[in-house]
Each structure stands twice: as structure tokens, then as C-alpha cells.
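Heads up, the thing below is written out as C-alpha cells.
Only one protein chain is missing from this complex, and each of the others stays in its spot.
And now, chain A:
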Amino acid sequence: MCLALPAQITDIDFTTQMAIASVDGVKVEVSLALVDDVKVGDYVLVHVGYALNKIDEEEALKTLALFAEAGLTAS
């Protein structure tokens, strides 16, 4: 039962396909090897170090609001 926490991409190293993403204010390193066409500012779902898929901003913000409402995230 893994939570689908949206993470916003803040920095990308295209040579290594690695990126820095922000998950509830926490910076995490993620691999972009499993997704296409991701750019800085996009939201992705992250699982154990990999971006699983890109999601649109509206869906990401809706999901983050749900987690915040339940007290699962700080923001």
C-alpha cells in the first residue's frame, strides 16, 4: 500500500537521467529512466527512487490537498 505522493521536479541532469524532486518539502533524488518528456516544474509520482509517471498539476495539487487534509503531509 504505497502512497502516491506527487513530487515536483526541481532539477534534472539529462546525462544521467537523474533529477531532484521535492516531496512535501523534502528533497529526494529520483531516476527519470522510466518516464518520458519530464521537465523542471513537472509533477511525477515517485516510488523507491524512480519517477513512475508524470501527472498534471491539477491532479497533483488535488492529491497533495487530500494528504494535507488527512494530516499525512506538513503542507
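Just so it is clear, a contact is a pair of C-beta atoms (placed from the backbone, for glycine too) under 8 Å apart; a residue touches a chain by one contact, two chains touch by 3 or more; residues count from 1.
The working rule: contacts and distances are computed from a predicted model.
Considering only the chain that is not displayed, what protein name does its UniProt record carry among "Iron complex transport system ATP-binding protein", "Nickel-dependent hydrogenase large subunit", "Cytochrome b561" or "Urease accessory protein UreD"?
Of the names offered in "Iron complex transport system ATP-binding protein", "Nickel-dependent hydrogenase large subunit", "Cytochrome b561" or "Urease accessory protein UreD", the absent chain's UniProt record gives "Nickel-dependent hydrogenase large subunit".
Considering the whole complex rather than only what is displayed, give the residues of chain A touching the chain that is not shown.
Touch with the absent chain occurs at residues 1-5, 23-24, 26, 28, 31, 33-36, 45-48, 50, 52-53, 59, 62-63, 66-67, 69-70, 72-74.
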